[in-house]
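All protein chains of the complex are present and in place, except for one that has been dropped.
And now, subunit A:
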Amino acid sequence: MKKSLFDQGYLDEQFCQVEDLQDEASPNFVEEVVTLFLKDSGRLMSNIEQALEKYPRDFNRWDAYMQQLKGSCCSIGASRMKNECMSFRDSCGQGNVEGCMRAFQKVKREHAVLRQKLESYFQLLRQAGATGAATRSIK
């Protein structure tokens, strides 16, 4: 499943860098970082959504919020979501309201898909871990 996340472009090499930091001292590091990301990105997207409504054509504000979201995406290797964030920022730079709105919808979609895929991935890992422990105990 992990390979498909990379092959389909949802994740990039930065995710591997994060995985490499997981060790015996921090056995759940990756899942903890991803949990932080999903929580933080949800909050940032909510801020952007409110800003799009409350501050019409405030491209500087919109861009500043999206820059934060893009930064989080880069940190965990959320590649497709990062690309949609960049499209949004391009539209801000062009003063293109419709472009921003379209791009934001794409950001939200990519976030939802990535959340679902990562949650499935960690569920599989947990099941594999439980199976491995059960197998070792049987032996």
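Of note:
Definition applied: a residue touches a chain if its C-beta (ideal position, glycine included) is under 8 Å from a C-beta of that chain, and two chains touch if they have at least 3 such contacts; residues count from 1.
Convention: contacts and distances are computed from a predicted model.
According to its UniProt record, the chain left out of view corresponds to "Response regulatory domain-containing protein" among "Trafficking protein particle complex subunit", "Sjoegren syndrome/scleroderma autoantigen 1", "Response regulatory domain-containing protein" or "Large ribosomal subunit protein uL14m".
Only one residue from A:33, A:81 or A:114 touches the chain missing from this view: A:33. Seen across the whole complex, the unshown chain contacts subunit A at 14, 17-18, 20-21, 23, 25-26, 28-29, 32-33, 36-37, 39-40, 67-68, 70-72, 74-76.
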